[in-house]
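In what follows, a single structure is set out as structure tokens and then discussed.
Only one protein chain is missing; all other protein chains are in place.
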Amino acid sequence: MDIDLDGDEDFDSGGSKLTCPGEPLTSAQDYMRGHGTYVENEEVIASVAGTIERVNKLVTVRAVRTRYNAEVGDLVVGRITEVQPRRWKVDANSRQDAVLMLSSVNLPGGVQRRKLESDELQMRTFFEEGDLLVAEVQAFFGDGSMSLHTRSLRYGKLRNGQLVVVPPILVCRLKSHFITLPCGVDLILGLNGYIWVSKHVKQSDREGEEGFDAEAVYSNQNDAIDDFTRIAISHVTNIIRALATRFIPLSDTILLKAYEWIVEQGSDVKDLLQEDIGDALVAGITAIG
Amino acid sequence: MRPPSPSIPEKEFVYEALKQSLRLDGRQPLELRSPRLTYGSELGYVECALGKTRVIANVDAKMVKPLPERPFEGLLTIHSEISPMASSEYELGRPSEEEITITRMLDKVLRRSDAIDKESLCILAGQRVWHLRLTLHFLSDAGNMLDCACLAGIVALKHFRRPEVEVIGDEVTVHSPSERAPVPLAIHHTPFCLTFAFFPDETTQPVLDPTLLEQRLSAGLMSVALNAQRELCVVQKMGGVPLVADGVLSVINIAVTKVKELDALVEDSLREDWKGRHVEVR
Amino acid sequence: MSSRIEILNEGGFRSDGRRQYELRDITIDMSQQGTADGSAIITHGLTQVLVSVFGPREAKMRSQTLYDRANINVEVSIASFSTGERRKRSRGDKRILEMAATIKSTFEPVVQTNLYPRSQIDIFVQVLQQDGGLLQACINATMLALASAGISLLDFVSAVTGGVHSTSPMLDLTALEENDIPHVTVAVMPRTGKVTLITMETRLHVDRFEEIFKLACEAGKVIHGEMRAAIRLRTGMLISAMQSVSQNAGEKEDEQMYEY
């Protein structure tokens, strides 16, 4: 069999150039190596399977499926894995667990409240192993692990919903990653591929507004959720799952479209898990566009 | 507590020295530490030392019923466990990766290479066969325990003699060594294992029989087991630094010449020991 | 060693109808398995292996973390139904541990572990069916799974088994052939043509070894071609799926994709 596949085959799938680990891309003298490449014998060589991207002199290869590569300012959803002195360890689908410092969270009793020694002792009352939270990437440590913060009223512990995990590449960068669907479901699209689907919180009950219950920030109790909302949450979750298995990037518009399509078809929640309905959904939303 | 990995100056110095084809113990890169074989008073007891690496091998035989699927074949089992006595690297109970490699290699080199004629160990088909037990004790690890253990094992097997037996009908008589001279094992061929260490820098040539420091700083080992008749028994390069195909073949060719020297040395040493032994023959 | 089965008949055919240098059918399935970051199933004839890769992720045991690179952890398990006679192998079986150690040390110099300090890459190898060439299938499947997990690799690795029947070399042995004739497994890196792994455990003359070794190196390149094509196919499929929506979804979406 011919080992060196024909050159034009490199340009399949809509013009993006594909490569595999160990394939020489270009000369290292004329180009700079970016992520997903390395230099050996004056040649830039791919180290991952994916698409080649070129920005001026910089050559990078972007892998399709990888763990989450964090950038400062990213919104992520994570799960507490460990409570350590003055810090929590958070699994955020990255190469190492992220760190959430006690000094990077808002404690009940006001934003400006000083941290006391007693707070160190009762860290588990804020976040416990297994708790989910939404946070922002604050900085990186020397070893490449990231530090998170929840010092905004929109960040913090998650309740009233369920988590879906998708490949991080499928979460598009959006103006806002807090999405509210008309069916009474709130979505938090973490850039790390963790998506939180929950019951809608009314504008008036949001943080800082009148109806906001400051004591509930670290609560572990779900609010009462009616059946209609529960079904809607499951619906949205299954839509995300169906789209993710077919590798469709997720954005507010797509999810909205998909939800509308589902409502139009009047299909049941569990129907979505069937192969053909999922395929029809994808065909449906690509056609609408 | 495991000893820490070699320090940066040690690492850099060893690499630099090897680049100049110098080794810390004054050997040439492809020079074996000359093995010292010490025989015990009993047949089949050998202590083998390569520098400060020392292994004791002991063979004993007893009569057992053969395996039902192989009624005409004797058994050879190899018992080896590396105790923390050899080096604090090893722990009891949980075998380390190196220990697994050594145990498996011993099995391949001494047992699966058909060095011993197992059919000659049969006394009475389906009833009685010899069961040889080769026990290895690792006394100290100063690098390349594998080669040392293989050498000790094969020399012990060559040194060992089993009692003469006589079969009349279904009657088996075992003659004690004082009655009749014990007989040596039927050995098809004598495999020896040679280990080469490769280093991250490609221009550094491989070294034969690495010391502990060289072994820990190496980027990969390749073990070749073969006999003086140019027959390879085991070739094992488990990952480590990649080599060009010709490099592999040249290493094997080096092993071919080295093994001849080793074979001659072992034969001499065995002959020497045998001369000094008084075995009654009636 | 003699056997009732003719390894190579006078017409130059092997017991399963192949020619001397003919490889068995290779099928590769790289679809997602469970929550693994990367996975692949490879079949060489009747040998089938599933590999799932998790990571790089936080090490489960803190003592295993290395300050300057990732730790690779390989676990091999062999399904008891994978061979003709059902046999349960314990996890402590030395042969299985050795195979895990072999896979680990084969990929340690290939994976750019220095990019993932303090992390762990878990490789779980599940043997589903065995008919010779087990190590070859395990290595190839691991390679594919690592690539599909998007882990940085210095080069490809492709492995193949070769054997010699009296004086005629042959490739990609079945269990039947492996039992009867000396065989060698070789893993090559096709870009540089270098060899990362060689294992041989039966008696063979040096000259014969050289012949089969060189042949196996060549065959490794052919297998590489198959594996490469499979990875490209999979990557291409995923990318076109991603583009199918965003291209239709209007300007705004395109812009965001570009930014990312």
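Quick notes
We call the chains A, B and C, going by the order they appear; numbering starts again at 1 in every chain.
Assume a residue touches a chain if its C-beta (ideal position, glycine included) is under 8 Å from a C-beta of that chain, and two chains touch if they have at least 3 such contacts.
As a working rule, contacts and distances are computed from a predicted model.
Chosen from "3'-5'-exoribonuclease", "Ribosomal RNA-processing protein 40", "M-phase phosphoprotein 6" or "Mediator of RNA polymerase II transcription subunit 18", the protein name that UniProt gives for the omitted chain reads "Ribosomal RNA-processing protein 40".
Of the options B:K11, B:R161, B:H189 or B:K260, the residue whose C-beta touches the omitted chain is B:K11. Contacts to the hidden chain, counted on chain B, fall at residues 3-13, 16-17, 20, 22-26.
Keep in mind that, in the parts below, only the chains that are shown with their structure count from here on.
Taken pairwise by the contact criterion, the protein chains link up end to end in a single open path, with no chain closing the loop. Averaging the CA coordinates per chain and comparing them to the mean over all protein CA atoms picks out C as nearest.
The chain with its Cα centre farthest from the Cα centre of chain B is A.
Chain B meets chain C in the complex at residues 95, 97, 100-101, 103-104, 107-108, 112-114, 189, 219-220, 222, 226, 230-245, 248-249, 252-253, 256. Those residues of chain A that touch chain C in the shared complex are 1-3, 5, 9, 12-14, 16, 18, 20-24, 36, 38, 40, 45, 47-51, 63-67, 81, 89, 91, 95-97, 143-145, 165, 169-170, 172-174, 245-249, 251, 253-254, 282, 285-286, 288-289.
Residues 94-95, 97-98, 101-102, 104-109, 155, 184, 189, 192-207, 209-210, 213-214, 217 of chain C are the ones touching chain B in the complex.
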